[in-house]
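The complex appears here without one of its protein chains, the remainder shown in place.
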Amino acid sequence: MGRPMTALFRGVGITRRFRLPRRSLLEPVESLTALDNVSIEIPTGAKFGVVGESGSGKSTLARILLALDQPTEGEVYFDGRIISGASPGELGDLRRDVQVVLQDPRSSLNPRMRVFEIIAEPLRSLGVAGDERGRVLELLDAVGLSTASMDRYPHQFSGGQRQRIAIARALAPHPRAIIADEPVSALDVSVRAQILNLLQDLVRDFGLTLVMVSHDLSVIRYLCDYTAVMYNGEIVESGPSERVHENPTQDYTRRLLAAIPTMDGSLLERVRAVEGDDREGEHDET
Amino acid sequence: MVVALLEVKDLTVRFGDDEAVRGVSFSLDSGVRTGLIGESGCGKSLTALAILGLAPTTATVTGSVRFEGEELIGRPERELCRLRGNRLTVVFQEPMSALNPLMKVGRQIAEVLEVHDKAGRGEARRRAIDLIEMVRLPDPSRTAHKYPHQLSGGQRQRIVLAMALAGDPALLIADEPTTALDVTVQADILLLLDDLVRDLDTSLLLISHDLSLVASLCEELLVMYGGTIVERGRVSEVFARPLHPYTAGLHSASSLEHSDGTDDLRTIEGSVPPIGQFPGGCVFRNRCEYADEVCLGVPPLRVPPGEPHEVACHHPVSHD
Partner (left out) sequence: MTDRLLARRGNLTRWMGLALVGFVVVMAAVSFVWQPYGIEAIDPTNTNTGPSVDHWLGTDPLGRDIFTQILVGSRTTLFVGVVAVGIASLIGVPVGMLAGSSGRWVNETVMRAMDIVFAFPAVLLAIILAAGFGGSTLTAMIAIGIATVPVFARITRAATLQVMTSDYVLVARSYGRRGVPLMVRYVLPNIASVIIVQASVAFAIAILAEAALSYLGLGTQPPTPTWGRSLQEAQTYLFINPLLPVWPGVAIALSVLGFNLLGDGLRDALDPTLRER
């Protein structure tokens, strides 16, 4: 809308509260605030990283951007159209334009479907016309799997291969954006690098917008050009990745950066420097 | 002659006809921190379990494990129990499953002391509170009266650590002790581990898939793949000049911080095969870019000319 830079996703004052189960009839209903007045703008074509620890609200944010969860307060726009509180009919092309890749490919693939059906499912569900078989073969090739994979079941593949299947499925309906929630956290080191490379190539080749949610700042830094740091349901710092990593303005970001183990073995020195001697066990409450 | 703290020789773990650990040999000296790295399915956790006499009952364990000069393989379970949790202790990944959910944490620590006849009931309770203080949990006497579910993941792992250190062990085996934790909590636990191991003069065997963790905490390094040790040396040397193509691949795949994301990360093709499906000869040859017919023969673990550490490879990576 009239802005020079178009935001593919825009969130204004998103708050999400979950009702907790009552402990007893007499106690008042308690709620947990997973997201607290979060505003976010994800530019078209960006590689946008959201980093945070468990309980920071990053996965809730991902679900709200996918319109799989609704904010308690605030609005979410996709491509200028409001998607928060929208009925399935009002979501427009969101269901086709935004696809998701989750952390654990063991649980994100339907165990009762063969790979061919898994990848063709989004096409069928969305009613995408065209040569289904040709598209599946094309996708298998794009993610580096053999044609023969098509007739097998997910459990017959390794973790990395399964994540490739999940990525192929996400690409199937020609989406404009992919939301990836911890896509490499469940993978081994060598496979993690393979999948990061693959994501990198695919995002470039297909001109996708990537929203990457992770607990691992080094993965975000490697892949993303924007970084938003979340803590306790809020975005505490955001900006171009290089700026956030080189010149963090917030204490939490500094702590998070210091806490990442690096190959030069400087972790303990950095943590001691940032935290001083006064840090004790009570801080590790999450 | 100085006897090594732990001496493992030809340790083999079989499931039926499949060898999950194939003739692993290494030794650990007192006060040294050693990292054991490898990807899932390489046999690193099974090696630890076999050392502790905790391998699954379906497995056949052969070879020799000498701890403080005594042979552990073939020892009756009763004698192993006396050793475990005392001189030889272990911390696993998941703190919740290592703790009894129905017992207060102070009691659980005290029990370790009582079982090993380190203290009577009253004394054990006092020492448990000291141990809780040692792992830097706030308000030790109140924490002692909490149940595991009332503590956070990091705090639980501190309790597990307190239990492991209660018997003043000579060797602590830590198998992915921080993998289930958040990064900042992990950093705190590693800091604590670093201090405690130094203060108590305990040897550490840290098992991890994360090279940077080992780089942060350990001095010596063992790299495992396909149930064998493929490279061994000082952490700084191995990471500066990885000789085995597997180590080199893992190293560059882990070095996210040195890449700006414009080039592909260098990594290893394919993935770890299931147990029993590793190739004969060199276990890595089906994923190795240097593999040729020489690799059909099993490479011995030896120091190549002009290099400072051992590698089991016919074509060590050249760094010139």
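Remarks
By written order: A and B. Residues from 1 in each chain.
Assume a residue touches a chain if its C-beta (ideal position, glycine included) is under 8 Å from a C-beta of that chain, and two chains touch if they have at least 3 such contacts.
No experiment lies behind these values; they were computed from the predicted model shown.
Screening A:G57, A:P122 or A:G160 against the full complex identifies A:P122 as the residue touching the chain left out. Between the chain not shown and the residues A:I14, A:A34 or A:L109, the one that touches is A:L109.
The missing chain, though absent from the display, is touched by one residue of A:A7, A:V50 or A:L66; that residue is A:L66. Contact between chain A and the unshown chain involves residues 66, 68, 88, 95-96, 98-100, 102-104, 107-113, 121-122, 125-126, 152-153, 155-156, 166, 169, 173.
The rule is simple: only the chains that are shown with their structure count from here on.
Here the spacing of chain A and chain B, counted between their Cα centres, is 31 Å. Touching chain A in their complex are the following residues of chain B: 39-40, 135-138, 152-155, 158, 182-191, 194, 209-213, 215-217, 235-236, 239, 249-259, 261, 264-269, 271-272. Within the complex formed with chain B, the chain A residues making contact are 53-54, 158-161, 188-194, 196-197, 200-201, 215-219, 221-224, 255-256, 258-268, 271-272, 279-286.
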